[in-house]
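With one protein chain withheld, the remaining protein chains of the complex are depicted in position.
After this line comes chain A, so read on.
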Amino acid sequence: MAKATASYTDDEFVAAIRRGDDRALAQLYRLHLPMVSHYVLQNSGTEDEAKDVYQEGIMVFYEKVRDGSLELSCQIKTYLYAVCRRLWLKRLTEKTRFGGRLDDHEPYLETGAEADLLEAEERDRRFATMGEALERLGEPCRSLLEGFYLLDKSMQQLTADFGYTNADNAKNQKYKCLVRLKKLFFTHYKEEESF
């Protein structure tokens, strides 16, 4: 209590994270980590697995918040618990043919986390495909697109980095790369969808 760091309420957390306040995110992160890691450790997981699961769970929450599509019907804590619980269950099922039941130390509530998780899974798949498509794109297209879209570099900087004579050349190259990426991405994505 002596600490100067402002303590956030749930609503304040959501608002701050939506604004892009990284300190709020960090605080939220450390606030609920013990709960999830305790839960995972209780259910035959290791410390590292607990961290992985927790990061994934925070990611789901974070993206929903940034999206502005989060509808919290309960505490953030409960939401995170529900999400991480699902994620850990999934992981256990993948790891072994896990047939046992999980030891819950909080009643599992209907938090809407299930639906959010489905959405997140879909997004994960999309991102995975994108990552793969980028891998297959080859240089210099990959670096160019990554520089522009992932690292938020300006066209001028990229022009200098890649040694193009002027920004228009770089832009044209970028568009060509986009076209190739589009082909790779969509053929792949559609293929996977048809499964």
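The rule is simple: a residue touches a chain if its C-beta (ideal position, glycine included) is under 8 Å from a C-beta of that chain, and two chains touch if they have at least 3 such contacts; residues count from 1.
Convention: contacts and distances are computed from a predicted model.
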| item | value |
| --- | --- |
| Among "Potassium-transporting ATPase potassium-binding subunit", "Trypsin-like peptidase domain-containing protein", "Peptide/nickel transport system permease protein" or "ABC transmembrane type-1 domain-containing protein", UniProt-listed name of the chain not shown | "Trypsin-like peptidase domain-containing protein" |
| From A:A15, A:M59 or A:L89, residue that would touch the chain that is not displayed | A:M59 |
| Positions on chain A where the hidden chain makes contact | 1-3, 5, 7-8, 22, 25-27, 29-35, 37-38, 41, 44, 46, 51, 55, 58-59, 62-63, 66, 100, 123, 126-127, 130-131, 145-146, 149-152, 171-172, 175-176, 178-179, 181-182, 185-186 |
